[in-house]
Structures are given as structure tokens and as C-alpha cells.
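The other protein chains are all here in position, but one chain of the complex has been omitted.
Right, subunit A next:
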Amino acid sequence: MTRALSWLYLLALYGFILLPVGALVLFSFQDGGLPVPPFQGFSLRWYADILGDRALMRALLHSVLLAFGSSALACALGFLAAWGLARHALPGAALMRAILVMPLAVSTLIVGLGLLIVLTRLGIGLSLWTAGIGHVVINLPLCFAILYASMGDQQRSAERAARDLGAREWQVLLLVAVPMLRPALLAAFFLSVTLSWDEFIIAFLLTRFDVTLPVEIWSLLRSGLSPRLNAVGSLVFLVSALAVVLAEILLLARRRT
């Protein structure tokens, strides 16, 4: 009895959780003008339509640049900080760790608004670069936390051995620490790519003309339901899902070894 109930519950919740995304993807293939039932047949025309749309493709390019650029920088900064804090006994280390992860607990609206105020005061024009600054702010805590958690003792011994054998500090960093932590680095990178790829409010507040895909979708929303939006949405979803699966595989592989 309770067994049957729990399977029923599981099914119901799967339905609730997967329904909207299922509808999004299914009706992106709709052969008709409205992305709602009945399903009128399978067609790829909306994908062809968005791939031919210059504004959307420009937004796509901006999103890719922003996600990869800000994640790479966040990973680099996060790695150095994690390495520094894990390998050196610094006074005030707890405070520094707290400051580094703090942006995680703050609404992105506030991060974006604060930066917008400062940039406007300084007379700096909004662009993909300013959105990039904001994205590094929110990606850095994530990268730092993941990398700091994976600085194990095993690596420490290898680093010490390298130093004993005469390696310079930059050689230890690039030839020992980075390669040993590569899975964690890549996982942090891909998680932060997803975060940045999906992020709306900072990109909305801090760009002007070079908008990203979520911002472009936002402005398309005004015209209501359309299979084109389903197609772009599915595309955005597919990319983030791929990045997360990659990160997951990398983190799992690490835990097994």
C-alpha cells in the first residue's frame, strides 16, 4: 500500500517537474504558429528560423563569450586564492574565506544594482565587459568553494616533493598543482559556465547594446507564446544541461579515484 503510494507520488512529482520543460522542447518542433496542443506535426522550421535570426545569433555569441570569459577568469582567481589559503597559514584566513564566498548569499539583483550605481557614477559605459565584471563576481565564490574543498593532502605531498626536487614556485603551480586538480578545475569551470549562461538580471542591468541570450529572450517575451521562443529556450536549456552533465561526470570521476 505505502509502496504503491510512493511510486504514485514519485510519478506525480516527475510529471510536475518535467511538464514545463517537456512542453518547451516538444512544441519547439510544432508545425504551426502556436506552441500549445494539439501537436500538429514535427517540423524543424523554428530552429531554422532562429538560426537565421541575426539578433539572436549575436546574442548567442555574446552569451558564449560572457560565459566562457567570466568562468575562465573566475576559475583562475578562485584557484590562486584556494591554493594560497590551503597551503599558507595566513592571519585572517577565516575572514578572507568569508569575504570570498559572500556574494553567493546576496541576490544577483543587488550585485547588479551596486555595480550599476558605481559604473554610472564613474561614467563608464555599459557593455559586455561590465556584465563580465558582474559575472566574475558571482562565479568566483562558486569556483573558490569547489576548488578549496578539493585541495587535499595528497596534492600537498606531491607539491612538497616537487619543491624538494628544486622546482620553483610557478613550476609547482603549473606543473603539479594545476594538473592534479584538473578535474575539479574543469567541474568548477563548467558549473560557472552554466551559471553565467543562464544569468539574466546582471546581464540585463549591465549591458546596453551587446545583450545576451536570456536578455534577448526577455524582450521577445512581450510578443507572447511562440514556437520560436520554444526553440531558443530549448537551445539554452540543452547547453546548460550539457555543461552540468560534464561537471557532474568530472566531479564523480574525481570522487572515485
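Here are some notes:
Note that contacts are C-beta pairs under 8 Å (C-beta built on N, C-alpha and C of every residue); 3 or more make two chains touch, one makes a residue touch a chain; residues count from 1.
Going forward, contacts and distances are computed from a predicted model.
For the chain of the complex excluded from view, the name given in UniProt is "ABC-type spermidine/putrescine transport system, permease component I" [choices: "protein-glutamate O-methyltransferase", "ABC-type spermidine/putrescine transport system, permease component I", "Response regulator" or "Right handed beta helix domain-containing protein"].
From the set A:66, A:140 or A:211, the residue in touch with the chain omitted from the display is A:140, counting the whole complex. If you put the hidden chain back, the residue from A:77, A:126 or A:180 that touches it is A:77. Seen across the whole complex, the unshown chain contacts subunit A at 3, 6-7, 9-10, 13-14, 16-21, 23-24, 27, 34-38, 77-78, 80-81, 83-85, 87-90, 96, 99-100, 102-103, 105-111, 113-118, 120-121, 133-134, 136-137, 140, 144, 160, 163, 169, 194, 197-201, 205, 214, 217-218, 221, 224-225, 229-230, 233, 236-237, 240-241, 243-244, 248.
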